[in-house]
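Note that this complex is displayed minus one protein chain, with the remaining chains in position.
The chains carry the letters A, B and C, assigned in the order they are written, with residues numbered from 1 in each.
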Amino acid sequence: MAGPFDAIFVPDAVREAVSGTAWMRAMLEAEAALAAAQADEGLISAEAAAEVAAACRQEYEIGGRETANPVVPLARALREAAPEAHKGATSQDILDTAAMLVARRARALIVAELDGVVAACARLADGHRGTVMAGRTLMQQAQPITFGLKAAGWLSGVASARDGLSQVELAAQLGGPVGVQSPALTARFAERLELAAPPLPWHADRGRVARLGAALAIAAGACEKVALDVVLLAQNEVGEVAESSEGGRGGSSAMPHKRNPVGAVRARAAARQVRGAVGVLLEAMAGEHERAAGAWQSEWNALASALAGTGGAAWSLREALDGLTVDAERMARNVDGAPDLTTVDALIDRALELA
Amino acid sequence: MAGPFDAIFVPDAVREAVSGTAWMRAMLEAEAALAAAQADEGLISAEAAAEVAAACRQEYEIGGRETANPVVPLARALREAAPEAHKGATSQDILDTAAMLVARRARALIVAELDGVVAACARLADGHRGTVMAGRTLMQQAQPITFGLKAAGWLSGVASARDGLSQVELAAQLGGPVGVQSPALTARFAERLELAAPPLPWHADRGRVARLGAALAIAAGACEKVALDVVLLAQNEVGEVAESSEGGRGGSSAMPHKRNPVGAVRARAAARQVRGAVGVLLEAMAGEHERAAGAWQSEWNALASALAGTGGAAWSLREALDGLTVDAERMARNVDGAPDLTTVDALIDRALELA
Amino acid sequence: MAGPFDAIFVPDAVREAVSGTAWMRAMLEAEAALAAAQADEGLISAEAAAEVAAACRQEYEIGGRETANPVVPLARALREAAPEAHKGATSQDILDTAAMLVARRARALIVAELDGVVAACARLADGHRGTVMAGRTLMQQAQPITFGLKAAGWLSGVASARDGLSQVELAAQLGGPVGVQSPALTARFAERLELAAPPLPWHADRGRVARLGAALAIAAGACEKVALDVVLLAQNEVGEVAESSEGGRGGSSAMPHKRNPVGAVRARAAARQVRGAVGVLLEAMAGEHERAAGAWQSEWNALASALAGTGGAAWSLREALDGLTVDAERMARNVDGAPDLTTVDALIDRALELA
Partner (left out) sequence: MAGPFDAIFVPDAVREAVSGTAWMRAMLEAEAALAAAQADEGLISAEAAAEVAAACRQEYEIGGRETANPVVPLARALREAAPEAHKGATSQDILDTAAMLVARRARALIVAELDGVVAACARLADGHRGTVMAGRTLMQQAQPITFGLKAAGWLSGVASARDGLSQVELAAQLGGPVGVQSPALTARFAERLELAAPPLPWHADRGRVARLGAALAIAAGACEKVALDVVLLAQNEVGEVAESSEGGRGGSSAMPHKRNPVGAVRARAAARQVRGAVGVLLEAMAGEHERAAGAWQSEWNALASALAGTGGAAWSLREALDGLTVDAERMARNVDGAPDLTTVDALIDRALELA
């Protein structure tokens, strides 16, 4: 709920992708696809479906206080223009399917940023195979590693989180009022929207949303780990990396000399929101009967927040890494000895395969 | 972050009170108060303070991606118009103080809704002292109570949560870059804003924000408990209460006969967001050194969400209770026997004193 | 941390599987496997490995306050008996690998209980294909379904959560002090323990633990949803199911007539602990450098709690469903009409394929 500072923490494209406008567009897309699928199945005429499609090209605002549900007033408005609109559907069909459409678009943006993070890690890993630095455990210098190996570890964590997020299945939902819905129509509906067709309606099985949420939290956490390392390496007393200070980045209102690691800071702040949101999604699994009285409704904003926060974390981290200055000399000064570079090379090669 | 469905779950006044616009106004108020306090202390001239005040009456947008901080660009803009603006302050002074101003306004709205909930509970408690109903434990009928006693219990929970929230001290923050700040100026600054003057700057002691967050989560939880009871009592098979269905409230897109307990549903959905946000605030207590690199920045949106969600929960519950229909006959049918009404009366009287 | 009531909520086998004794046994197993793998690779002699194996058959207690780490005193003790013990390893190698071994054993128990839940759902789905009951949305009667369809939905949610949990890869960890470890030895080590060999050491990439935690939370949530439905259906006013009351199950200290749905109640209580624990695991992803100073150490108890809670939720729910009495007559009385049974049958058939 409420993101007054989203302009700082979330990239514009992701903000737009999870905005009320985007959700409304996704609901309209679902309504139109439903009518089209019903026409495909001969349940309504092609003309009626076209009428629905036309109505779905109009603009509507998110409302629904009186019904705790934005689809109720939307369906009413659509039916005025196109009487066959929303036929046989329940509001949850439209909202859940819209959530998957919103998630698909936002996920594509997030994955692109995660790809950027992975690519940056790969460049750092490959370019700093032999840049010796201190390995640090419990925040104490332990034994030498190389910066390339560190970046390979970052890569591995972010790449597997990205893969996990990419693999979450996004499925259409069509169950009608209580889930008694023929699979044939659902398959058509899903096909129209290029979403997966679920084996059963999932109105009361919120595992799909929880899995998406968990994958987002894990992706955000993987970004946060890298951001934390960047912040630690950028400390003046360590001084091994610095974020770009181009164009006034990283300045302070009271101390113009400072060069704050702002990308990493933003990434950490954004990632933390995701954990909060995912707690809401996990709790929402336990909903009552065929549609929950509160739990389901709590998912909408929480999913939007989880997407926004993960997008923000990936974006800010990608910026931080793309502009990262590595001070190999300082790294060398902070450490004695060197690791076995053959082993290091082998590990970096393995990591690059994960990119 | 991101509240695409806030129009459904948060009352307009609370949305406005935690919006980016409201935060910006609060930052400007803090900047103006700082200059005024500095003039009071003879640190800048009255003319300079007036110049700052004038600059603070202009409009500004929330920016600050490059600095992970909206005050940096704001301070720059103010100084162009009024060179003595933001003098000796750091961005955290302005943002933390603004957070307290935002919280004060939002809290007043929330407490007013909680007062409304308490008043509704008091009416129900007093009006149904002898309305016998089943007491239910582990969701099984146990022994008789009265609906008045149940409402008295609701009252007690919400009233003490309201009192706890009201008592959270909201203090100005003035520490300069690293917290070396004379208490005298802080006292003036606080006085100008009618906030408490803290014993020490609290830039690195986030207990104040965490306490506020916890009080919000407890208030939201107290509302959620009542909302859950309403939802349970409104089940068709129980049928002991119903929310108002005036003006199409509680309708469904597929089943026009339904009368959903929408106020309680919205309250539950809103309250759950608060728990997510408060997790972020509690985690933010552990911040690095004199200003955290991620934890502090994570508070801003989370605090806004916690205020919005609590406001939404209180508002929706108040509406639900204000329009509640109580079916005393059905209650009687669902139970055998009666409780000791003298004891019940004594307990209700005690509860009413808490209102 | 601290489970004074685990005797109530966690089955004995799972309690034992996540106990300190079990963790210690797993650490010893990891130490022995490490020595064996090193002998396989010719790094130590077979005699030395046998000496380590013998030392690992002794009993040790969990200690390590002075080092914030139970492996430090254990390695010291082992080396006294077998000088080649713990060679080249770091404590994290042993602890992380032990965590995977503990997780494997506990997961097998949990999955067996989840299988039992799925089997019970399948029996109910198949046996009540045509048992008409009310579908309920927002806790209001909506349109008719059958109890078989409801159970099919339960099945679908629990089965996919079970599958997700089963698919989490459990990998050995071997990185030495800072992760510079030849993959060949890791592969041997993993093979000895029948764990996956990871592409890179994962000492600083905690995604593996977070993924396991998330899968546990989702499994617990899937159980909690069913338990909530059972509790709701068991309300006296609904009366459509009841848990077994054999042997005094479900009695009360003050009201002997009560028949509480205790299995479902326990399942709900246990599942909620998992969410708390998983929050800790997700937060732990952001750890510092090559071994975190607090985050990593927070995983151990949290993972044990997540396993215990999920095991408890699955066990209690399985008991509840195995002893469930279904009152088809009462279901019929609570509803008008019937759903399309052909569609219902098709959906149930699909669900049974997921079992």
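Heads up, the rule we're going with is that contacts are C-beta pairs under 8 Å (C-beta built on N, C-alpha and C of every residue); 3 or more make two chains touch, one makes a residue touch a chain.
Fair warning: this is a prediction, and the values are worked out from it, not measured in the lab.
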Among B:G20, B:P83 or B:G164, choose the residue that contacts the chain missing from this document, as touch is defined above.
B:G164
In the full complex, which of C:R104, C:R123 or C:R249 touches the chain missing from this view?
C:R249
Which of C:A172, C:A277 or C:V326 touches the missing chain? It is C:A277
Mind listing the chain B residues that contact the chain we can't see here?
68, 90, 92, 135-139, 142-145, 149-150, 152-153, 156-157, 160-161, 164, 176-183, 199-202, 204-207, 210-211, 214-215, 217-218, 221-222, 224-225, 227-229, 232, 268, 271, 275, 278-279, 282-283, 285-293, 339-340, 343-344, 346-347, 350-351, 353-354
Write the list of chain A residues that the hidden chain touches.
134, 136-143, 231-232, 234-238, 252, 255, 258-262, 265, 279, 283, 334
Residues from chain C at the interface with the omitted partner, ascending
1-10, 15, 18-20, 22-23, 61-72, 75-76, 86, 88-91, 176-177, 224, 227-228, 231, 247-255, 260-262, 264-270, 272-273, 275-280, 283-284, 293-295, 297-298, 300-302, 304-305, 307-309, 312
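One rule holds in what follows: only the chains that are shown with their structure count from here on.
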The distance between the C-alpha centres of chain A and chain B, rounded to whole Å, is 28
Centroid from C-alpha atoms only, then distance chain B to chain C, rounded to Å. What do you get?
37
Multi-chain contacts in chain B: which residues touch at least two other chains?
231, 252, 255, 260-262, 265, 279, 283
